[in-house]
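The complex appears here minus one protein chain, its other protein chains still in place.
Every chain is named by a letter (A and B) in the order it is written, and numbering of its residues begins at 1.
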Amino acid sequence: MPSLQFSSLAEFLQMGGVYTFHIWAVYLLFAIFIGYNLMQPRMARRHFIREQKRRASRDAELASKSRENINS
Amino acid sequence: MWLWFSKLGSPRWFYELSNKWLPWLYVAMMVLMSVGLLWALLFVPEDYQQGQTIRIMYVHVPVASISLACFPLMAVAGTITLVWKMKLADMVAKSVAPIGAWFTGLALASGAIWGDQIWGTWWAWDARLTSLLIQFFLFIGVIALRSAIESQDAAAKACAILAIVGAINVPIIKYSVEWWNTLHQPASDFSMDPVAPNPPEVWVPLLIMISAVYVFFVIALILRTRNEILQRERRSQWVIDLVSREKSV
Partner (left out) sequence: MNKPLSDGAGSDISTWQAFCATLKRDLVIAFKRKNDLLNPIMFFLIVVSLFPLGISPDPVELSKVSAGVVWVSALLASMLSLDNLYRADYEDGSLEQLLLSPQPLYFLVLAKNIAHWLISGLPVVVLSPLLAYMLYLPSEAYWTLVLTLMIGTPVLSLFGSIGVALTVGLGSRGLILAVIVLPLSTPVLIIGAKAVTDVMFGLPVGSHFALLGAILALALTMAPLASAAALRISVN
């Protein structure tokens, strides 16, 4: 059974002291990598939907305007 | 069989099916990732040689090994595009390229950070790092070619050819680079072989992390492919309906 390797939070954050920066840098990069690749498609999708909605409403507006022109 | 095949090729079908898959994939990723990360960070014993930096392995190895799968996947998708002209395959191929570049980039960065501890230098012309670097250049080439060609159809076919040529080349590059360096200095000093004679408490969490990152890869790929589907099918009725059902943001 694996056992906990650190006795306190401070010890955990230090990661043995010598290579603290290396270890946490890798995990930080990993977090950025995961976060970006999950958020980027989400943002792109939101952008797409906003764009399409604007286009649709503009088209509807143009259509109603041209109808008015014909009626008048 | 052919019915199934043509159905699979339909972007709309894929979009709706992936709606059902995504929640399960998210759950699987969350579970695997939290177990893997907690185990890797808290429970894995110190390595007698590398000390605590053994924990870098649990990021580097999964990312690097999956980055190797991206080029073959892109080549397979490219072949399907060329032979069966399946639209979905090209959407997948287009989505794999940036993800592959990200995976390779992170594998390089984490390898360099790890290398600073193992070799005492940020960059060594180690065989594996070098072939990853060249693979990174290949991904950049595919992305550049895709963005340079305006016609979507021509871009799809051109990138398919480049992906196939690249996939044939990747093993050649890998072997020539390995052969180039291993004669220079003994490989044992530089060996990053993760599954060396290691006890299970070292490689079980590694397996968990590899599967977690694999699920993450699939999710990222599906998300990008779905956007590509929406973008390309934006004039079809089902996308128009989908957009109008979506609440404003």
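A few notes on this one:
The rule is short, and it goes like this: contacts are C-beta pairs under 8 Å (C-beta built on N, C-alpha and C of every residue); 3 or more make two chains touch, one makes a residue touch a chain.
All values reported here derive from a predicted model rather than from experimental measurement.
For the chain that is not shown, the touched chains among those present are B, taking the whole complex. Residue B:Leu145 is the one among B:Leu25, B:Leu42 or B:Leu145 that touches the chain not shown.
Of B:Val177, B:Val202, B:Leu221 or B:Val243, it is B:Val177 that touches the chain left out of the display. Of the options B:Ala112, B:Leu162 or B:Val243, the residue whose C-beta touches the omitted chain is B:Leu162.
Mapped onto chain B, the footprint of the missing chain covers residues 82, 134, 137-138, 140-141, 144-145, 148-149, 154, 157-158, 161-162, 164-166, 168-169, 172-173, 176-177, 179-180, 183.
Keep in mind that, in the parts below, only the chains that are shown with their structure count from here on.
With each centre defined as the average position of its C-alpha atoms, the distance from chain A to chain B rounds to 18 Å.
Within the complex formed with chain B, the chain A residues making contact are 2-6, 12, 15-16, 18-19, 22-23, 25-27, 29-30, 33-34, 36-38, 41-42, 44-46, 48-50, 52-53, 56. Residues 39, 41-46, 51-53, 55-56, 59-60, 63, 99, 102, 106, 109-110, 113-114, 116-117, 201, 216, 219-220, 223-224, 226-227, 230-231, 234, 239-240, 243-244, 246, 248-249 of chain B are the ones that touch chain A when the two sit in their complex.
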